[in-house]
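Have a look at this one.
Left out: one protein chain. Kept in place: all the others.
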Amino acid sequence: MNAIDQQLSLYRRARLRTAELLFTTNKDDQLSRFVDIGLIVLITLNILAVVLESVKSVHQNAGEFFYAFEVFSVTVFSLEYIARVWSVIDNPWQPDLTHPISGRIKYMFTWMALIDLLAIAPFYLSFFAADDLRVLRALRLLRIFKLTRYSSAMTLLFQVFREESRTIGAAMFVSMLLVFVASTLAFVVENEAQPDKFSSIPAAMYWAVITMTTVGFGDIVPITPWGKVLGAFIGIVGLAMVALPAGILASGFDNALHRRRTMLQERVQDAMKDGVISPQEEQELEKLIRHLNLNTVDANAIIYAVKHQQAQEKNDCCPHCGKPLHQPPDPNVST
Amino acid sequence: MNAIDQQLSLYRRARLRTAELLFTTNKDDQLSRFVDIGLIVLITLNILAVVLESVKSVHQNAGEFFYAFEVFSVTVFSLEYIARVWSVIDNPWQPDLTHPISGRIKYMFTWMALIDLLAIAPFYLSFFAADDLRVLRALRLLRIFKLTRYSSAMTLLFQVFREESRTIGAAMFVSMLLVFVASTLAFVVENEAQPDKFSSIPAAMYWAVITMTTVGFGDIVPITPWGKVLGAFIGIVGLAMVALPAGILASGFDNALHRRRTMLQERVQDAMKDGVISPQEEQELEKLIRHLNLNTVDANAIIYAVKHQQAQEKNDCCPHCGKPLHQPPDPNVST
Amino acid sequence: MNAIDQQLSLYRRARLRTAELLFTTNKDDQLSRFVDIGLIVLITLNILAVVLESVKSVHQNAGEFFYAFEVFSVTVFSLEYIARVWSVIDNPWQPDLTHPISGRIKYMFTWMALIDLLAIAPFYLSFFAADDLRVLRALRLLRIFKLTRYSSAMTLLFQVFREESRTIGAAMFVSMLLVFVASTLAFVVENEAQPDKFSSIPAAMYWAVITMTTVGFGDIVPITPWGKVLGAFIGIVGLAMVALPAGILASGFDNALHRRRTMLQERVQDAMKDGVISPQEEQELEKLIRHLNLNTVDANAIIYAVKHQQAQEKNDCCPHCGKPLHQPPDPNVST
Partner (left out) sequence: MNAIDQQLSLYRRARLRTAELLFTTNKDDQLSRFVDIGLIVLITLNILAVVLESVKSVHQNAGEFFYAFEVFSVTVFSLEYIARVWSVIDNPWQPDLTHPISGRIKYMFTWMALIDLLAIAPFYLSFFAADDLRVLRALRLLRIFKLTRYSSAMTLLFQVFREESRTIGAAMFVSMLLVFVASTLAFVVENEAQPDKFSSIPAAMYWAVITMTTVGFGDIVPITPWGKVLGAFIGIVGLAMVALPAGILASGFDNALHRRRTMLQERVQDAMKDGVISPQEEQELEKLIRHLNLNTVDANAIIYAVKHQQAQEKNDCCPHCGKPLHQPPDPNVST
């Protein structure tokens, strides 16, 4: 083994370690936790910086400090982006991206990688297009989406949203129909009385949506009797239709959790078939619990219930012949 | 076979093909898909046209273009209407409309046919009543209801609405009682302080509905102490009552989906009784899945679960005699 | 049998018939239906009259007509009230009120009888206190509560409300705590900036409730930074707390319907024990369905499902001995 091979092996181990640090979350890996928490803190500070910098007095007094922080943040995020692209081919969670070239290119077009790129792009673009700085500064808020990588509960929310997308879509479609019909009617009945406020159907649509979502700013209100009847009517109907997605999502959440609990229960029953949960099975169950986003109290209650039930069943006997009902079949009986 | 017979047969085949194109949705039928998508696009463009034309500047600059588009649209929709009335007697989904005369007349009085007619009527009427064009133009928005033909999810929504109509009706009735009582009280306590705003009970009803639906425009607000107490009170009670239909609908949706999944499960169990799903059974299940508005992921999960369960049951044996419990009965045993 | 006895018997039959007409709803009794519908129409017209009379122009132009209608209505309602008190002792649904004197007095203190009395009282009182007519006229709206007698669905709503009163009460209690805390905080932070709007804690409470119910009239808005933070915060928390009762009621409705369906299912299973539903059992089931407020489609689906299941079970046989599993026990076997 010569020096080049050794160097190459070192290079490979460094890449593997980088992939571990950036792509996996292992509670026992101190450095990985440090990297994760450090990035979360930096992203949060960046969001605060964007928000605070928009206040004129803060911007005038501490502009230089904010610029220094921006340079530091972009440096870190750029390094993070390069490190992710470099090491993704060793990411154990994405075994389809192992090819050195196509794997990296594919990764660069995933949602998360695009967000990482867009989060640093405004800084580099600001050297070329110097005039409209405000919009570019606002684009930095895209960094907030980098946080989604660390929220497992949000994954659950999006999953439920996708599962219920058909019913939510139906509710949205009917709401859209209602908005079109309501705004056309509002335009017809109010246009003459308030030609400046209900000037066109698009203007009436703004009013219809603001009314149906029950926001009701009050900057545009109907003044004709029929307009008032319409406003009251779409307030009632709109509430039922627009609030429907929230109800469907809540039901969906409930069902998703129920399914997850049933899934855990079945796994525990499988693991208990031999009467005991081995350390290896326990590890697998823990992984599953984390993967399913279940809380520990619920999970333990399920495991306890299965154990308790099986202990009882073992003691059940046939009332007539007295033989135990739930014992493994007698191996002497020929089948 | 002479030429007339041939022509008649051609005429019949053309009518059958037209019915296929307009009334059925077959994924493998390229032309049928093209007709469907074409009509959906044209309806959507029409809605956009109605909305845009209401903007004064757009109407003044591109009025002629919009008129040309209107002529084109009405031509297509008129042809579609005639084609539907002509070919409906060959529609396989409505076998009760096969009679050449009474079937077509019955069809013309179905909801969908009336909407088709009302969607083109404003154009023809505009030749006779030339003055109040704006209302007629707005009526063209009825074309939006032509879209409902293509939304299977909306059918589900209306079904749930009908199923839960009793409970929703009860909530609406109580809400109505509350509106009447609240508006009378508001009229009594506010009329003297604000005779222009709370001028009559109908005026107070507008305020009560806008408050109870939590829209709260703010154009009419109570100023007397008792009026403010009343406003706060109906805000709380109203929210609970008026938001109730949304909750009931969401629950209803949930139950409807649950029932649909159970229905599929039962059919799969029936199909699996002989131990295998034949190609014909698979086709029937696919039809059922589409008919029940289930998404593919859910449906496949159900099918997989039934298969898995039956595979397990087959291996279950009696713990004492060791005989398999779920095998077909022994044909030698005389019954 | 002399003439007095005959007259007495006639008097009793008349009272029994009156009780039938006023207290029971029998679909086959034409006159009873006519009385019910007549009263519902008259009540509805009365509500419309109260609402319309409050409009000044209507009152000035058609005051005499409204007065005549009022005299007619009060006459009918007075006769109805007297007839109810007179015949209630023959009401089959209230067998505890059969005593001629104490039964009638007890009835006069039931909710429905008090509403009936309050609905006609304003008219008679107007002869004595002639000045403040407007409030008295408004009190006539109490007649709307006479409608509740005819709404079986509302009974269900109140039942669910009572069942869920503990959880709704808990949500209301927490909401009340929040309102007190929020209004005190709002008073502390906004009182100096807007001494006229946040003049006292009660004034701030009005703002807090209007914000937490998301009505948001906009007549009182926070202008200090901390006031705005508070407004945004109680908007979020308030929505979750105040919308909770609606969600709980919707869940409760769902559960109530589920329980009712299970109850019907059990009754059908009982009735099917002998293998057939006798005409008498069918009548009892129909009564139950009406009593439980179930819709006919659901009820028939439940009855069909039970029949189908029992038909299948009959054909199940033991796979080994071939004997049918679900037949009545052999009477020859001595126990």
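To keep things simple, chains are lettered A, B and C as they appear, and every chain counts its residues starting from 1.
By definition in this document, a contact is a pair of C-beta atoms (placed from the backbone, for glycine too) under 8 Å apart; a residue touches a chain by one contact, two chains touch by 3 or more.
No experiment lies behind these values; they were computed from the predicted model shown.
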Displayed chains contacting the withheld chain: A, B, C
Given C:Lys228, C:Arg261 or C:Lys307, the one touching the chain that is not displayed: C:Lys228
Residue of A:Gln6, A:Thr24, A:Ser54 or A:Thr110 touching the missing chain in the full complex: A:Ser54
Candidate in contact with the missing chain, chosen from C:Ala250, C:Ile289 or C:Ile302: C:Ala250
Selected residue (touches chain absent from view) among C:Thr75, C:Thr98, C:Ser199 or C:Gln309: C:Ser199
Full-complex contact with the absent chain, from B:Gly103, B:Pro122, B:Gly216 or B:Gly238: B:Gly216
Hidden partner chain, residues of chain B it touches: 214-218, 247, 250
Residues of chain A (touch criterion as defined above) contacting the omitted chain: 47, 50-52, 54-56, 134-135, 138, 141, 144-145, 147-148, 151, 153-154, 156-157, 175, 205-206, 209-210, 213-219, 242-243, 245-247, 249-251, 253-254, 257, 293, 295, 297-298, 317-323
Residues in chain C touching the chain absent from view: 163, 166-167, 169-171, 173-174, 177, 180-181, 183-185, 187-188, 191, 199-202, 205, 211, 214-218, 221, 228-229, 231-232, 235-236, 238-241, 243-244, 246-248, 250-251, 255, 323, 325-330, 333-335
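In this text, only the chains that are shown with their structure count from here on.
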Chain pair equivalent in interface to B-C, over half of contacts matched, among A-B or A-C: A-B
Centre-of-Cα separation between chain C and chain A, whole angstrom: 43
Residue numbers of chain C (touch at least two other chains): 214-218, 247, 250
